[in-house]
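Dropping a structure here in structure tokens format, bear with me for questions.
Just one protein chain is left out here, and the rest sit where they should.
In order of appearance the chains are A, B and C, and numbering begins at 1 in each one.
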Amino acid sequence: MKKLALLLLVVLLGLLPLFVGKYTLYMTIHIMLLSLFSLGFNLLLGYTGLLSFGQAGFFAVGAYACAKILLAAPSLLLGILGGVAVAGVISLLLGLLSIRHTRIYFSMLTLCFGMMIFSLAWKWRDMTGGDDGLVGIPRAPLEVPGLFRINMTPMENYYYVVLVFTILAVYLFYRIVHSPLGLTLQGIRDSETRAACVGISVRNYRLISFTIAGLYAGLAGALLPPLESTVTPPVAHWSHSAEPVLATLLGGIYTFAGPIVGAALFYILKDIIVRFTEYWLICLGVIVLVLVMGFRGGVVSMFYGKGGQR
Amino acid sequence: MKPIIRTEDLGKYFGEMAAVHAVNLNVQQGLFTSVIGPNGAGKTTLINLLSGYLLPDTGRIFFRDTEITRWEPHRRVKIGISRSFQVMNIFPRMTVFQNILLAVLSRLNKNSNPFSSLKSQKAAVEEAEKILNEVWLWKEKDHPASQISHGDQRLLELGIAVATDPQLCFLDEPSSGMNPIERIKVLELVKKLAAERKTTFVIVEHDMDVVFSLSDRIVVMNRGKILAEGKPDEIRGNQEVRDIYLGEEI
Amino acid sequence: METLAFQGLVGLSVAMYLWLLAAGLTIVFGVLGVLNFAHGSLFMLGAYFAFTFYGLWGINFWLAIALSLLAVGVVGYLMERLFLRHIYHLDHAYQLLLTFGFILIFDDAVKMVWGGVAKIPAMPSFFEGTFSVFGRLFPFYNAFIIGSGLLVAVVLWLLFEKTWWGRMVRASASDREMASAIGVNIPTLFTGVFVLGAMLAALGGALGTPVRVVAPGIGAAMIIQAFIITVIGGLGNLKGAFVGAVIVGLLSAYGILLFPVFELFLIFVTMAVVLIVRPKGLFGG
Partner (left out) sequence: MTARKKISRRAFLKAATAAGIGGMTWGLRGVSEAAPQKAKPKKKILGVDVIKIGGQGVTSGAHADYGWQILAGSTLAIEEINAKGGVLGSKLEMKFMDEELKPAVAVKNARYLATDWGAHLLFGVDSSGSSMAVGPVLPELDRICMFVHASTHRLTEELVAGKGIKQIFRISVPVYQESILSSLIFKEFPNIKRWAGIHCDYEYGYSVWALFQDTLKKYRPDVEFVSIAWAPFWTMDFSSHIAAVMAANPDAIHATPWAGEGVMLLRQALMLGVFDKVQAWFQCMGGSVDLLEGISREVAGGKFKDKLWATARYIHNYPDTPENKKFVANFRKRWNRLPNYSAETAYSTIYVFKAAVEKTRSLKTAELIKAIEGMEIMTPGGKRFFRPEDHQAVYNVPAGRVVMDPNYPIPVLGDLKVLPAKSYYRHPPFEAITFKK
């Protein structure tokens, strides 16, 4: 039953370009990016119990790295994978500093590190182009020399690339959270001391979780430049870090699908509210208040009744 | 006989207060040892020091011949030291089965496996199920740990503690908050486990009857120091011990 | 030499705004254990109220400031009573998220009330003019800001060290159960502390109005600095907040003078270094 629904969804997404306009397609891509971004974020919050407010930093690293590569060597695959890799390395390094702290300290640290990356993107002009950012990034063809070469200029084609990456990443994520590693992280979330006293090195596993989250943020980021053909510092700003937080909260922290559903809701809500009022922030704020005060389970768990891990 | 764990004038001080002071403890392999003493005697602090939950201010700790004074808890678990907590400490959001499984996986060093599904961890699953039976939680298997009865939660914690297959296991008031019947049940279980698994148990317990019936050896603490140490009979006969328990029937 | 001294003096006056902001943030965290993400927004509200009372309605400057403190105090009271109070038992994440929600709301709310265009109230005449220090001209107003900052520091010290209330607060900060055991009314105390924190933020904002502009988002722009300061000084530590604020203020002042290119970055580097050397901050336990 559940499998069938999933299959249906995938097919639907696969056929989408046939019956929607460019703009809807464009928004769908953005929803997929935010989903990846939020999934990674929720590995930290929902599965490891760490609230990071600096994920945009790693998103930005992925985006800038990918952009740099595409500008140097126009190969989509190279750009995306390269972006992910760099983001992974950076998150590993900053992770070493951050995971020594927990709870609120961790949140503030990640926030500050994120802003550090932001000011770096702003300042290191030779590398990042300053506030004008990197412009004219080509949507390079998807190419494996000697094997195949697909032109990416029409957005439909790129849409499929993003879709494939998303499906793979989501499947991978599912495996991770349902593996011994996933169980271990949940153990740390539930009781740090207990976890330590069954022989788990809490720090190491926090670091692993942090790095994976960074990789997912990096992937989301790396998929952006080919779409927009520009990268600018705001992608690293903390207000961008807040998006996965809101999406996850919206969808449900302790559910697998929460961040994905939340991401979709977040964009749809925003896009709709923005058309009717300039005050969409206040609406968002009220939604956050209501969720925190009343519906901590998030949307998804409402369907499940109790928001258990699924 | 060789001590399984041994301390040299161990000390832990909170400001002025000496929680543990100049403690030279010797726990013999295979002897069921109880630590007793009035509230605030430093029993829990001692266990926290031995399990690495706290770091001592003075002194050294040896597990067999290795010094482990400043080891982190998870390393001590790896060489065979395990513990339960006085205040309930389980994984509330996970199912009872997962609680045990996690501990077993950790023992088999399988935690970091990121892709294989839990079911595919045959060895771990079997062992976890075995333990579930040993601690009488089979029927609760798939309930979230936070939903089962308090008594069962204590059993679960015991299960987690032994799931790492320790040589030495500290139990901090394993029967706290239980009614007399449950209490007997749990301590019987502990004894059974000790026999079957060849695990050396060190427990902190208030119920004197249980302590004296169960223990091969008793350590009496008071004001952070070891007051007396010996076989149950010796302790019964000890005047100082009687004094601190204000002639309470022991 | 004189240049450095003068630059330091200017940096100090900038630091005082940061200090007023960080003080409330750190007190609230120290006692309630809540990191108020919306603290910067309270700073902004303070500025807007001060602008309204003083700039729009022409109320006497001092009275206007007092009133804006009062107004923001009320806002803080409502925030604590209606929302925060009900989620103390929850994980920190939820408290951070709740206060984050308030940032969004406050930013848009001020736009609704005062519009998106920056507001520029006049400087009270009695503050105009400068006096000469280190052979340079220094504004009376900056001197006044430094004075008020130090005054607040002293008052807070007295409040927490010398008064019964302060002792109660410290007691409940170190151990809630113990405090309530000895008969402290924790809920009321918490409300009081939160209101105090809100008022401190408002004071910072209000004192800024005559020389700065009041616009939506100035709060969010400040909060990151406040965070950095508290991280450097040690979360929940008042002395740390003061030292941290001074460090950040001077760093940016001297940064602008000596290495204009890296000014922004210096502060982050400092923070990182402090964290590596003292993970809990300079004065953090």
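Throughout what follows, a residue touches a chain if its C-beta (ideal position, glycine included) is under 8 Å from a C-beta of that chain, and two chains touch if they have at least 3 such contacts.
The shown structure was predicted, so the numbers you read here are calculated from the model rather than taken from an experiment.
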Whole complex considered, the hidden chain contacts A, C
Sole touch to the unshown chain from C:V14, C:L104, C:L156 or C:L238: residue C:V14
Chain A positions in touch with the non-displayed chain are 21-24, 26, 122, 125, 130-133, 135-136, 153, 155, 228-230, 232, 234-235, 274-280
On chain C, the omitted chain is touched by residues 3, 6-7, 10-11, 13-14, 17, 55-56, 111-112, 115-123, 128, 130, 136-139, 141-142, 208, 211-213, 215-218, 221-222, 252-253, 256-257, 260-261, 263-264
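In the analysis below, only the chains that are shown with their structure count from here on.
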Outermost chain relative to chain C, judged by CA means, is B
Taking mean C-alpha coords per chain and comparing to the overall C-alpha mean, nearest is chain A
In whole angstrom, the CA-centroid distance of chain A from chain B equals 42
Averaging C-alpha coordinates per chain, one finds the centres of chain A and chain C separated by a number of Å equal to 33
Cα centre of chain B to Cα centre of chain C, whole Å, reads 48
Each of the following residues of chain C touches two or more other chains, namely none
Note: in the complex, chain B contacts chain A through residues 51, 53, 72-74, 77-78, 82-83, 85, 89-94, 98, 101-103, 105-107, 110-118, 121, 124, 144, 160, 163-164
The chain A residues in contact with chain C across the complex are 45, 49, 51, 53, 97, 100-101, 103-105, 107-109, 111-112, 115-116, 119-120, 122-123, 238-239, 242, 245, 249, 278-279, 281-282, 284-289, 292-293, 296
Chain C contacts chain A in the complex at 29, 33, 35, 83, 86-87, 90-94, 96-98, 100-105, 107-109, 111-112, 220, 224, 227-228, 230-231, 235, 261-262, 264-265, 268, 271-272, 275-276, 279-280
